[in-house]
Structures are given as structure tokens and as C-alpha cells.
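Here the complex is missing a single protein chain, while all its other protein chains stay put.
Here is chain A:
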Amino acid sequence: MNENLFASFATPTLMGLPVVLLIIMFPMLLYPPSNRLITNRLSAIQQWLVKLILKQLMSIHNTKGRTWSLMLISLILFIGSTNLLGLLPHSFTPTTQLSMNLGMAIPLWAGAVIMGFRHKTKSSLAHFLPQGTPIPLIPMLIIIETISLFIQPMALAIRLTANITAGHLLMHLIGGATLALMSISTTTAFITFIILLLLTMLEFAVALIQAYVFTLLVSLYLHDNT
């Protein structure tokens, strides 16, 4: 029972070949590039979405921060589409693996922080001490701020992993409950099924929201450091 629960999170291999690379690269196929001005409906909607997200996300940054636009848009599109594709039955979601999320979070966070320390050293160091703290508290506060700074990449990665994994697990468990209850009492099974429907709707929302939150936080770290 325990093994079955987490089987869907095992790295997929096909006869010993790691197919996970293909799975990670698959969402790329869903965003067809085009050299036309007027494209089909899919491309038109995608272009409109990207424009909307770009305006919303990059409006707070200055010129230096806007050089990260491509990175951030790719990030949000990748995480969003990967999460949404993971909701399909029998699919593997790469973002459930902590390894991948750490691989996304740490370089981005480190890049932003190091850039901030290199170019605006004073201002970056000043972030360690909020304004208006009483003098006796200063040493402790600096330690606490340092810890909170170094926790940021961990928090980014673990937040995404935990949310998506928890969602998938919950859906699996409630599905199992419905299956088990079907032979006992159909009405309870039906109610559980309704819960499952609501949860699925939540999962769709969560998939998109988590992508947004990840990208937004990276954007915030960038804003602090440019």
C-alpha cells in the first residue's frame, strides 16, 4: 500500500532508459514557434497570455532587472505547463522532484543575490537590518536576517515540491477511498467523488498559482538586488 502510493513519483524509466528527460522537454512542443504575423488560435492565445504576464511581472523592474524577462517568462511557462500536464492521468510531474526544484531555485536566487552584492553592496548589506530597530536587538536581528536570506532558495524549492506532491497524493488517496467505498456504500462513494471533483478544481488552480508564486518571488528577489 505504501509503495503503491508513491509509485507515481518514481523517476520514470522505460526498460532502464531514463525517459524523464523527454518528459521534462515535452511541454516545449506545446508552444509552437511561428514565423507568421497572424497565427492559429493556440499561438494567438499564447502570445496574448505571454504579453499579459510580461506586463504584470516586469513592470516593477528597472532596465537592469528587465534583462531577466526571458528567464522569468520561461520559468513561469515551464512550471505552469509542467504542473498542468501532471494532472493528466498516469503522467509524471517533474516538479514533484525536489532535485529539479532545487536546481531551479538555487541558481536563480544565488544569481540575484550575488548580482546585488556585486553592484549595490551597501544596499544589499542594508537589507540585513530593518529600519528603526532598537539598538540592543541589532546583533540578533542580523543573525535572523542572514538565516532568512539563506532559507529563501530552500523555501522556494520546497514550497513548490510540497504543494504539487501533496496535491497529487491527496487526489490519489481520495480516489482510493472512493474506490474502496464503492463496494460498501454507493452514496458515500458519490460524496467522496464530489470531494474529488472539488479537489481537482483546486489542483488546477494550485498548478497555476504555484508557478506564479515561484516566479513572483524570484522577481522580488531580483527587484531587491538590482
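Operating definition for what follows: a residue touches a chain if its C-beta (ideal position, glycine included) is under 8 Å from a C-beta of that chain, and two chains touch if they have at least 3 such contacts; residues count from 1.
In this text, contacts and distances are computed from a predicted model.
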Record-based protein name (UniProt) of the chain missing from this complex, from "Two-component response regulator ORR9", "ATP synthase F(0) complex subunit B1, mitochondrial-like", "Nucleoporin SEH1" or "Large ribosomal subunit protein bL19m": "ATP synthase F(0) complex subunit B1, mitochondrial-like"
Considering the complete complex, of A:Arg66, A:His172 or A:His223, the missing chain is touched by A:His172
Could you tell me which of A:Leu125, A:Ile151, A:Ala166 or A:Met201 touches the chain that is not displayed? A:Met201
Touching residues (missing chain, whole complex) on chain A: 4, 8, 35-42, 44-45, 47-48, 87-90, 171-179, 193, 196-197, 200-201, 204
